[in-house]
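Some notes on the structure that comes next.
All protein chains but one are shown in place.
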Amino acid sequence: MLTVALSIAFVLVGAAVVLSAWRLLRGPSAPDRILALDTLYINAIALLVLLGIHLGSALYFEAALLIAMMGFVGTVALCKYLLRGDIIE
Amino acid sequence: MNHLVIAPLLLPLLVGIVLILTQRMDIRLHRLLSVVAVLAQIGLALLLTRVVSGGDILVYNLGNWSGPFGIVLVADGLAVWMLLITALLALFALLYACQGGDVNGRHFHALFQLQLLGLNGAFLTGDLFNLFVFFEVLLLASYGLILHGGGRARVRAGLHYVVLNLAGSALFLIAVGTLYGVFGTLNMADLALKVAATPEQDLGLAKAAGLLLFAVFALKAALLPLYLWLPAAYAHTSAPVAALFAIMTKVGVYSIIRVYSLIFGADAGPAANLIEPWLLPLAMMTLLVGMLGALAATGLRQQAAYLVVASVGSLLTAFGLNNPEGIAAALYYLPHSTFAAAALFLLTDVMANRRGEVGDRFEPAPAIAHAPLLGGLFFVAVLLTIGLPPLSGFIGKFLLLRASMEHVAVVWVMAIVLSGGLMGMIAMARSGSLLFFRTLPLGGAARPVAPAVVPVLVPVVGLLMLGIAMTLFAGPIHLYVSAIAEQLLRPDLYIYAVLGEHL
Amino acid sequence: MRHRLLPHPLLTLVLVGIWLLLNNTFAPGHVVLGLILGWAIPMFTVRFWPERVSINRPLLLLRFIAVVLWDIVVANLAVAWLIVGRPQSLRPAFLAVPLVLKSDLAIGLLANTICLTPGTVSAQLSEDRRFLLVHALDAADGDAVIAEIKRRYEQPLKEVFESC
Amino acid sequence: MLEYLLSFLILAGALFTFVGSLGLARLRDFYTRLHGPTKASTLGVGCLLIASALFFSTRSEGISLHEVLVTLFLFITAPISAHLLAKAALHLGLTSLAPPPEDKPRR
Amino acid sequence: MNLFFAVLTPFLGAVLVAWASRFGRSHAAWAAGGVALTALAWLSPLLSQPFAGTTVVQRLEWMPSVGLDLVFRLDGLGLLFAGLILGIGLLVILYARYYLSERDSMGRLYAYLLLFMGSMLGVVLSENLIQLLIFWELTSLSSFLLIAYWREREMARMGARMALAITGAGGLALLGGILLLGEITGSYELSVILASGDLIRGHSLYLPTLILVLLGAFTKSAQFPFHFWLPHAMAAPTPVSAYLHSATMVKAGVFLLARLFPALSGTPEWSWLVGGAGLCTLLLGAVVALFKHDLKGLLAYSTISHLGLITLLFGIATPMAVVAGVFHIINHAIFKASLFMAAGIIDHETGTRDMRRMQGLWQFMPFTATLAMVAAASMAGVPLFNGFLSKEMLFVEASEMASQQSFGWLLPVTVTVAGIFAVAYSLRFIHDVFFGGKPLELPRTPHEPPRWMKVPVEVLVLLCLVVGLFPAQTVAPLLAVAAASTLQTALPEYNLAIWHGFNPALWMSVTALVGGVLLYLVRRPFSLLHDRFEGQLDARRLYNALLQGLMVIARRITALLDVGSLQRMVFVFIGFALLLGWMGWSGDRSVLTGSRPLLPVDAMSLLVTAVLTVISVAVVILHRQRFTALVLVGFVGLVVSLIFVKFSAPDLALTQLLVEVVTVVLLLLALYFLPQHSPVESHPLRRSRDGLLALLVGGGVGALAWAVLTRPHSSIGDFFLANSVSGGGGSNVVNVILVDFRGFDTLGEITVLALAGLAVYALLEKLHISGPSQNADGRDWNWDLHPVIMASFTRLLLPLALLVSVFILLRGHNLPGGGFIAGLVTAVALIMQYLANGVAWTHSRLSANMHPVVGVGLLIATLTGLGSFVFGYPFLTSTFGHMKWPLVGDFELASAMAFDLGVYLVVVGATLLILIHLGLMHGKEPVRGKGGH
Partner (left out) sequence: MEALLAFVIGLLTACGVYLALRGRTFPVVLGLTFISYAVNLFLFSMGRLSIGQPPVISVSANAYADPVPQALVLTAIVIGFAMTAFVIVLALKARADLGNDHVDGQN
């Protein structure tokens, strides 16, 4: 049961990755691409959690934690660049 | 454990740390500290020389983990020889920098000390990945130093140097990785054992990895066709850095000597003498191309840089002969060419500073102040550099030719080394006659103001004296390097010293 | 004095809690360590976060959080339906929400809450800080959405953080 | 029973994650697309984390609550991303399906 | 060690003279003379020994292991040459004192002259041939200095360089020859080599050896076709010419022929090569000399001719010819030195050396004219003068050869013709200068030179006479020992007398004298002919063409290779590596795929790989749109860290993730100052070429990975897995390796990081560039510097991030984490403060001076390592223990944790150091221009 659910979940998240990547590639605007990258980070968290359950190991938790805490810095910097050019001013 | 082995690493590291922590202090204190540290470094190298001169190989198990598991430092004849050369060179490069070059940018002394750390580490380590790490230490320090002071040409050449070396580092990792993947170890002695017993299906991988590693070392050593970064980089950096960099190509040379005598040497079974078909032809072509470059140079710095290329060619030709005499010749030639190149770079700077606008370019200029003195020193430096009698360069060349007599390629070696020497002579006769003989009247222009001549010449004279000392004591030095060569041709000694308890 | 030795008591508590969560344990050793860190870290970061936060009505805050969580769940379903079902018929709109909140923290929390609940994103704070520009995914009646935001989120935040 | 619950949570989380990306791919202007990932980062990841907490709490001795932290951090950081993205889009004047805002709110 | 000191004295003396010249010109001359006399004094105790038939050998150990010692040898030949070198040297020193003008540096000339003297002495007194070669090359070098003495003259510099190139090249060839001799005989020492003549001649390497040695000798002695450098060396001051081209430098070549005569001679190869070169040179020099208008030019070609004569004698190679050769060495040295000096006096007194401008100098300087006439007569081979004696001996040998070979008559004919020309040019030297009318517009009014300037000439001319008249009573003993030591066998019977009766040689002499006078009288048409072709016959043109050719080749090749193009360097490097890798792989029967069981592919991995492929290719295609490329790269980094997660490397995943974030920030900081788009620059062909290389390299690296991945594995990793807990006190083996097993790597690595911080700081120190005031599309930047919402929340995040850092730092030893990751978390959190709140705000709260953090971090790590010294363990030996604390319970403390703390600090410090200063770089100057540039 759980295995089936996990398999379906992997497929869904995989599909999410594909869709986000399509947006990343397609754009058309710079914010679209940044948004897609941000979404991919979220998708990665989902993947990590699923993988943790799948393998029964808590060792993947930190990765998810760090993405949650630090992944947005890239997004912020990219947006700040679009807004101001100079990201540290 | 004899802590003496690690002292040459700890000393520059600690001094470097102190320099970082005291970065806002008076530059004179930094100079003093730096010079004292280098003097101590020489002392350590001499002590180590005394210890290993009997043929002992000192092994230091870092973290008390012995090889092949932990990282080991190995002070054998070759490593200690390199340490001594580096320390001596560093002293004079540093003394020159202390004349004011060190304040053209930040952190000169800290970078300098850490550069020494990288160099010494590369020479001492017995672990291939650790060698990579020390390569990176010395490279990053060299990036800082090569750009020290800035300026258009320097930045351009520096960028090329950095990017190319980044590519080199990537290749290094691929090669080391492959070796680990195939043999499951990183310790060089252990690798030597395992490579010698390579099963047939893995032989291609082992050889590919070994040759990729050769490409990395050839890049550092500036061997044809990978020397192209060198002329601009050396010609455009500051003089003391160029002088110190005389040892940088030798790191590549050292690595070639170490890896291809220990791991892929004659005892390496199916992978034995891996680079033999490559090294000698490439080295001889490097020699030629370097000499042609020296002929074509438009400035003395560039000429000196090309002579460094040529000296790498000579050095590796000697090693490429792959016999005890050849290796001994290489080991004699190595310090000689290092000191000579450094002296030439420093002297070039002294002269260029006195030629005003023209600098080191081969254009007529008013006679420079102190021309007789500088000319005399230049003459000696040239004798050393291009291997004319009676100085160490000639002895090196003689040893090299002598070692080639029994080699199948003797005709090629003789032809190329001798004609290379002729080209060097023609090139230097032209530049010397242009710089010192073909002078313009001073005219209305004032003599360029340059720093007092004596202090800047102290390091130059010091380096030249080293060359002269290498001439006078050629006998004992040759005996010493011959012993090192013998040791290098007995990798089993190294392996036993490192892995004794695991064998 | 208390300010200097314990600049952010609330933060200290939060940090201790997080420490225990991080270590996934309530062992006494970690409580002690958590307390030390909960005390030391605010000491270091006080320079970055000088203004004191006072929560006037903690219970209201909890209620607010519950409301937000509930809204997240409900709005998620609604928005999911919108996305899957009929993306062509969306009626997106930019809404200028007039603000009564003043403090950075409260405004920030409001903006955050708006972002967290699916269907709305806070897009821009006006330079005079009197309007928050919100983009709504499907807002047939913009004023109703604005009113909802002000009632459900701004009002409680005002009471918790800015009532005095 | 627990397995059903876990399965449900996992599927729900994955589904919301998927829908978020679907929105990102399908919707027709940047501002509406911006709403997509919010789902993924709130309910999507939220459900998965609850599942994880349940899974590890029941599997080994001691409960596992640290998953809460991921949600906590996401709740702090995701809105900042969304907000800045919207701001950047406005700044660049990206076309929107909604009538563009007047200048009023800015100055 | 007298011989050693005799050689050393001039070298030391050179320094002494340079110093003494500060006190005046005469001081320099006295010092120089004193030096030469001292050298002579060192030799004097040994002088009698060669006459007693013993060879003095003195040895100083230098490099005995390679057969290179300083070994000196004094035998007859050496003694003769040493005498010439020192004797004529003394006269030249005296002469030069009066020759040089006030403007010229006395000290420099004498110093160079003494250097040269020492080098020559070294050549002639060497027992070891390598040592001989060293001095040989030193003569080339010191003659370079002497010839270029008037360095402001283009001709002098050119002549010096030419002499150096030719003689230096010959020296290199000689080195090769000597090495071969050493290879054949096993020694470089003369006593062995001279005794091994048969071995050498019978060896397969004989011919190459001979050719190389002869190249050395011929270049030095200006033998055809290497003779052309010598006339150009006449740009030297005349005392130098008198010294170099009479007794010394050019004689070194014939000395070498004499020296190695027993070892190399006696074969047809020797006769043809040596005799042939000598004969050509003899004739060529004699003919050209007649038509030179320059006094010194005439003497130069005459010198070439006489050297050819000597060479020819050694080529004939009969014992008697050798005696004649040695004798002519002596005679030529004497008369030629005096002639050069006379020419110098004329030049000195008239200001010109052009014989067409001077006539009838007899009336101004009759005494000098008399001296010159005697010397010229000797040169012409007029009886009663010394030159006649040795030339007569040549005629004898030549006529004897005539009967022995089929075209043997050619030899006497040729030498007679040369004799005719010799008489003619000698006559010209005298008649054109001293007689035949009045001088034309001389720059100066000539008169007799100073008294002491004439003395050296007088001495030499006297010797011409004395030797010419009484050979048996004067020169005979010296000639005997010199010839004997040259031959290394018993001497032939010979009679040094003026009159030998009516023999063919006498008729040849008479023919030469009469013919010479006649030739002189009818020379005009020939002279015009010569003038017309002057320069075209000169081998200097060939030399210049060769040199030019070499330079052109050098420049072309260098310009072809060294174009300063990074793209080419990278291409060459990668291509070379590819080639090497391929060569290593191919050749043996290598199997690409190994036997390890493979992991099954899952759909998710396949999917992610597909996406990654698309995005990576997109980066390549879109790379000109830099911002877009950067965003896409962010995704690639994320996937890489997911790959680490997937394959059981959580530590790597965490590190990669954080490094990715920092890298993106860095790239953005840089992108602000850079153009937003890359132009299309490279040709499609080049792009295809690069693409092909990229594909090959990618394929190669992929194949390499595949080959290893599919092979069975055993490694030192098992040891670490087994010992991590027991020996390292931690269960996260990766971390234990980093801080314990291989902690030294980590120390190096944080040093690299610290260095990056320092180097970046140094680079940025004086760097101020302005970013654009608008973005690439011409849109102004947003007004909102620090959006409030972002600012307030990032402040909240900071304490949380620090807490997480501590968490990660502390647990790293046992679970994924550690100093790096913790440091990066802290650094990113702090960078976030800069991003959100700006530089000014953050700086008022956090010092920008990160050096102490870096320094302290490194220090802690190093001191942790040093701590183990106290307990007698090697550097970085770790220790750990568990302790029970009240309340807290069990708590592990490991020294590795302190090490990790150092790592943490360095990571934080260096990362911030780089980013902060990069951020600070801009902002002072007003902004200008658009983003696109």
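To keep things simple, chains are lettered A, B, C, D and E as they appear, and every chain counts its residues starting from 1.
The rule is simple: a contact is a pair of C-beta atoms (placed from the backbone, for glycine too) under 8 Å apart; a residue touches a chain by one contact, two chains touch by 3 or more.
Since this is a predicted model, take the numbers as computed values, not measurements.
Student: Going by the touch rule at the top, give the shown chains the omitted chain contacts.
Tutor: Spelled out, the missing chain touches these shown chains: A, B, E.
Student: Looking at E:L80, E:V457, E:A505 or E:V570, which residue reaches the missing chain?
Tutor: Missing-chain contact among the listed residues: E:V570.
Student: With the full complex in mind, choose from E:A32, E:L273, E:A554 or E:V708 the residue touching the hidden chain.
Tutor: E:V708
Student: Considering the whole complex, which of B:L4, B:L21, B:L39 or B:V155 touches the chain not shown?
Tutor: Result: among the candidates, B:V155 touches the missing chain.
Student: List the residues of subunit E that touch the chain left out of this view.
Tutor: Given the touch definition above, subunit E has residues 564-567, 570-571, 574, 596, 598-602, 605-606, 609, 612-613, 616-617, 619-620, 623-624, 626, 629-630, 633, 636-637, 640, 643-644, 646-652, 655-656, 659, 662-663, 666-667, 669-671, 673-675, 678-679, 681-682, 690-691, 693-695, 697-706, 708-710, 713, 715-717, 720-721, 724-725, 731-734, 737-738, 742, 745-746, 749-750, 752-753, 755-756, 759-760, 763-764, 767-769, 814-816, 820, 907, 910, 914, 918, 921, 933 touching the missing chain.
Student: List the subunit A residues touching the unshown chain?
Tutor: 55, 57, 59
Student: By the contact criterion defined above, which parts of subunit B meet the unshown chain? Give residue numbers in ascending order.
Tutor: Residues of subunit B in contact with the hidden chain: 129, 133, 136, 140, 143, 147, 150-152, 155-156, 158-160, 162-163, 166-167, 169-170, 173-174, 176-178, 180-181, 186.
Rule of thumb we're sticking to: only the chains that are shown with their structure count from here on.
Student: Which chains, if any, touch subunit A and subunit E both?
Tutor: Touching subunit A as well as subunit E, we find D.
Student: Find the most central chain, measuring centrality by the gap between its CA centroid and the centroid of all protein CA atoms shown.
Tutor: Of all chains shown, the one whose C-alpha centroid lies nearest the global centroid is B.
Student: Would you mind checking which chain's C-alpha centre is most distant from the centre of subunit C?
Tutor: E
Student: Go through D-E and A-D and name the pair with more C-beta contacts between its chains.
Tutor: A-D
Student: Using mean CA coordinates as chain centres, what's the subunit B-subunit E distance in Å?
Tutor: 16
Student: Please report how many Å separate the Cα centroid of subunit C from that of subunit E, as a whole number.
Tutor: 75
Student: Give, as an integer number of Å, the spacing between the C-alpha centres of subunit B and subunit A.
Tutor: 48
Student: So which stretches of subunit A touch two or more other chains?
Tutor: Residue numbers touching two or more other chains: 10, 13, 17, 30, 34, 58, 65, 69, 71, 76, 80, 82-83.
Student: Scan subunit C for residues touching two or more other chains and write them down.
Tutor: Subunit C, residues with two or more chain partners: 18, 22-24, 111-112, 122, 127.
Student: All pairs of touching chains, please: list them by chain label.
Tutor: The list of touching pairs comes to A-D, A-E, B-E, C-D, C-E, D-E.
Student: For the complex, which residues does subunit E have touching subunit D?
Tutor: 779, 782-784, 787, 789-790, 793-794, 796-797, 800
Student: Sort out for me which residues of subunit A touch subunit D in the complex.
Tutor: Subunit A reaches subunit D through residues 1-2, 4-6, 8-10, 12-13, 15-17, 19-20, 22-23, 29-32, 34-36, 38-39, 42-43, 45-46, 49-50, 52-53, 56, 58, 61, 64-65, 68-69, 71-72, 75-76, 79-80, 82-83.
Student: For the complex, which residues does subunit D have touching subunit C?
Tutor: Contact set of subunit D toward subunit C: 16, 19, 22-23, 26-29, 31-32, 34-36, 38-39, 42-43, 46, 62, 64-66, 68-69, 72, 75-76, 78-80, 82-83, 86-87, 89-90, 96-101, 104-107.
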